[in-house]
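Sharing a structure here in structure tokens format.
One chain of protein is taken out of this complex; the other chains stay put.
Let's look at chain A:
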């Protein structure tokens, strides 16, 4: 079909997770089923006296659902989420018109948020339920009568069937503390197992988030092992069965830690696993292949593109743009099959047939072929062009793949080696030479897997992709100066000396959606953005031995109690000394220290005026000068060069005409 060959065509050829074989839509629907019983509503006090608070399992679950909803609006804007409360006094489901209303076909099942891409209104409602107790009390009333699990499961079945038809991934998250809802009642139990089987056959995965009671450990063997299946049949890529997180189940006493471990557990399942490529042969040697699946575990999350909103009606609506292609000469519509690709060359076009174009892209079938091995240390830190792909073995094409993969992974880990591979991830994808390195499993403090075990494929640059180093002057630091810097570095280690991505949300992305949320819900402007990527300036200045400020997770840990700033001052003195020694103090001085009182601005006068623009500080000098002019109202008398230098030094844009620069400088001081 013409459509297909073009969909895969070069320019559209982007790294997207695609399912090449299935007729199903690559979308995910998550329905929370939250148990509302008196024990689930019982607040649990925090054990930590410093952070008093209480949390009932139900409210913790609702908070998680709210959190996930917000998160998915950002990360999976096309995916659906819903919240079904069960065991409630009230019942709510679709009525005959398909709208929701009181309904008794599923008694004590209250569909609070219908399964759909969430609307701003639904976000608000769920937040109110999760946070506002008064509101909550109206709905969160447990029923006297016991709810039938068969009914709950069939209710979920109907929601998935009608709201998320043909989705590749449909998941039911059950949050409960009741490990045996029907006791010995055989008929209720067997009705539930049959309904669970229906869900399995429908392709719905049940994921259980069990909560132990203070006096009772949750035991899945009592009931839930009859309900939950290893994999869903429609989803060949579904994870091999993973245990519910044990720590969640044991987090029984403390409400806050319950919330945290539940959050961590739900977060780790927030997105269904989707493969980037599947069953690609990993050719370890000639004629020795195993099969692996590839995943994108790291990918830059960007805000969704802006769109057009139609304002002509009562409610704003997204307008869908439709592009039509027309021939330039006849202005007639062009069908896709009539499109030819051509290269501009020598003022004309050089053309190939579609078959030839495809042949040009073809370098063989998808493969990860080992060329040889090398010590990991041979992989230079600069040799990188993009994010890596993660691979994990699959038994689908070659039985025994897992054990061979495991042996290779362990060998590479143990001996700190890497494999050099020829990598073609998909049909007609451009081949790359890549480094394949082993990755170790990492577990977080809640016992939840943070980084899976497997191997990573890091595409290497080709000679074409390596730029020449720009010219640079070399002035090698003498030992005393280096030592002074070492002191500073020694003071400012991140916790555990490692970078934890989880601790740094993307401030621009979060702000974008925070503002959208405020606009959508008609809320007040949220004021100051939260930005965890900003350095802890105060701590960098001084070590807070007496300060009780180390609670936030990403603070810098300062090792001794001296002011880190003192080390900076010591370094600066060394720098001046070394500079005088090496360059005789005749060249233009550049104070790398921002200001050190009046003393500093004096020593900047030395440089010849021509070079001043290039030195940062004329340092204190220029800042002072601009400030003086601002106070006198004579900023416009400064030269463009000075204005630009000042603005650049402040991290402000220095583009535009002089009037713009003056405006910006004045704005800078006004906002101070």
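Just so we're on the same page, a contact is a pair of C-beta atoms (placed from the backbone, for glycine too) under 8 Å apart; a residue touches a chain by one contact, two chains touch by 3 or more; residues count from 1.
Everything that follows uses one rule, which is that contacts and distances are computed from a predicted model.
Name of the non-displayed chain as stated in its UniProt record, restricted to "UBC core domain-containing protein", "ATP-dependent DNA helicase II subunit 2", "ER membrane protein complex subunit 3" or "Glutamate--cysteine ligase": "ATP-dependent DNA helicase II subunit 2". Residue-wise, the contact with the chain that is not shown comes from A:402, picked out of A:90, A:143, A:402 or A:636.
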